[in-house]
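A single protein chain has been omitted; all remaining protein chains appear in their positions.
Each chain gets a letter, A, B and C, in the order it is written, and its residues are counted from 1.
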């Protein structure tokens, strides 16, 4: 009954083809290493990551904003319909032991904020970068490719 | 990639030994029939149900009120740390296609209210009964034992 | 800068004419005694209570489920758009020092559950009554009329 690691993949509900390829590869890598993928359950980066994880036999959880399980992308195996709207972003990141961001818009930015506020590490691939009062904030750990993203995420998890 | 059925088991975070036996048996039955158990992730009825489901090789999800995965009972395989407090009660019931209540106090009552408000069927075993303006409200479907509870829950699910 | 008392009025988003009269009178009484009215911000009992409070120059707060301030009834002076759906029911009752329920359906039942779980007193007028394991639960304090409801609510508040 060992608890598995949950890693969140966050990013836009719509995304470019290159972003989808990155997210899918991240999903594959997470599944190969036995991690559970948690995400917001919708399209774009979330769907691509779930597709990759499912292709490798991994478990995928989608924490949905609305009431309807049917809104989940077809690769979500366990849909959690929260009914709390974008406040579900908090649950997406807090459920994870590390977060991997791929691209993304303002919703992703809110998730990065919630994760960093909670001390959950954030790994970033072609995503936001931050500065505060004109000083760079290096809290988002930059990586170059999906394998490195998953390596960092799993290495950072403290059990 | 057929989505499995999610059935919520709700009830007190502390419970009597007879309630624990009922909840454990419900967990066993759900697992035997391939349903995923979703609950609030804590002790009492939630823990007993997860223990039963795990014993039969079923999948257990705990939607926790707090930030800490460690607060989950030891039989929760997939802890979802929402950080939203008792508002997580909404997510517990909305994630399920049917809800089985065993005993329970006011938190359970709030979950029954949220489920009925959302049109999610509630099956009750030794739990709340309701009347409104002195007229009985029969929305909670009464059952006599765990097997009947699981039968009704799965029969009521519309895909 | 003395903090004023916040009293929640809960009940159906649609209601009968007699219920609306009760709620309006409760709103009037709360305003006359200097309490702030908090509610879910929508129609029915919520609107009637806000109308009554506004008529007496009271302050009215509507904690809305959605994103749109425009969804508030016209007597809400301070709309709080939560965007968290029915999980806002938790915030409605937790913001109050006492809750008055008038009629109501399952959403109101969920609010009663959340209030009692949090130790916030609930006064009821033609609303739900509860029993558990066939034993009556008398946690909802019954009253006969709006004045008595407001009397009890304000007497129960501990500062």
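Here is the rule we go by: a residue touches a chain if its C-beta (ideal position, glycine included) is under 8 Å from a C-beta of that chain, and two chains touch if they have at least 3 such contacts.
These figures come from a predicted structure and were not determined experimentally.
Within the complete assembly, B:87 is the residue of B:63, B:87 or B:116 that touches the hidden chain. Between the chain not shown and the residues C:12, C:27, C:79 or C:124, the one that touches is C:79.
Residue in contact with the omitted chain (choice from A:117, A:138 or A:155): A:117. Looking at chain A, the residues touching the absent chain are 84-87, 89-90, 103-114, 116-118, 126-134, 137, 139. Looking at chain B, the residues touching the absent chain are 67, 83-87. Although one chain is hidden here, its contacts on chain C can still be listed: residues 1, 3-4, 6, 36, 38, 54, 59, 61, 63, 67, 69, 72, 74-84, 87, 90-91, 94-95, 97, 118.
Following the convention adopted for this analysis, only the chains that are shown with their structure count from here on.
We define each chain's centre as the mean of its Cα atoms; on that basis chain B and chain C are separated by 28 Å.
A separation of 39 Å divides the Cα centre of chain A from that of chain C. Counting partners per residue, chain C has 84-87 as the residues that reach two or more other chains.
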